[in-house]
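Apart from one protein chain that is not included, each protein chain of the complex appears where it belongs.
So, chain A:
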Amino acid sequence: MSEQSPVKIRVEKAKKSFIQKSGGAVEAIRELTFDVADNEYVAIVGPTGAGKSVLFDCLLGLKSLDGGRITIDGEPVEKFIRKKGRIARIFQEDRLLPWLTATDNVALGLQIQGVPEAERRERAREWLRAVGLGTFTEALPSEMSGGMRQRTNIARAFATGPEIILLDEAFSALDEITAMRLRSDFRALARRQKMTFLIVTHSIDEAIYLGTRILVFGAPARLVHQIAVPEGASDSPAEVDRIRSEIRHWISVSGRDASTAA
């Protein structure tokens, strides 16, 4: 994290458990603490079931913590999200509404914010052009390929003008070539918009490519290790190998911890 940048997101000793139907409790987040600076790109890697998506739900105010707290710009997350559209989430699946055209899907977040129809449709079309779908503005999701649908999904997230974007394995359902293009486009858009983003991913290479810092989580979600990614690291095979080995080492350490704890 850059020392000059103010803290955008602060997660302090966050705890979250769920009660199963059988009656047993499942711990999703355990004493999780980390900061994200303004305009920082943070990638989160960790084993399946590490509570990463639950953390995103908590950041969006969809779930509340059992303990600890999350603040954004110094205020509790519940207060921060009261003004709609400040955080957007890009899911693994496109989650487009099948009855809406690409334009109307992209405009959905703006519609929820209460933006007038003409303005929101214009802004939606601009974002569709920005993600390379300028000629598909009136296409239905069923008429688009998987990559095009995910581009629409990305445009929808950017359209509300969020300060923070949460990417929940956003590129993992795509073929590698499409995913590469979309990662590159997303990174360019995020830099242009000067925003903060967190990406949860199972791909170490994706974390190195998109993140300026990588957090290694254990299961349940807790910070095991963090690695700063130097500028241009993804272009240097030696640097990529070094970071990759370091991440693998810490994931295996967290796995051993989990098995010991169990």
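Structure notes:
Basically, a contact is a pair of C-beta atoms (placed from the backbone, for glycine too) under 8 Å apart; a residue touches a chain by one contact, two chains touch by 3 or more; residues count from 1.
Everything that follows uses one rule, which is that contacts and distances are computed from a predicted model.
Name of the non-displayed chain as stated in its UniProt record, restricted to "Activator of HSP90 ATPase", "Acetone carboxylase, gamma subunit", "ABC transporter permease" or "Methionine biosynthesis protein MetW": "ABC transporter permease". Interface note for the absent chain: among A:G51, A:G109 or A:G147, the touching residue is A:G109.
Touching the missing chain, out of A:T160, A:T201, A:S234 or A:S254, is residue A:T160.
Touching the chain that is not shown, out of A:K13, A:K84, A:H202 or A:H249: A:K84 (per the contact rule at the top). Among A:V7, A:L60, A:M180 or A:V240, only A:L60 touches the chain that is left out of the view. Interface residues of chain A facing the missing partner chain: 60, 62, 81, 84-85, 87-89, 91, 93, 95, 97-100, 108-109, 111-113, 140, 142, 160.
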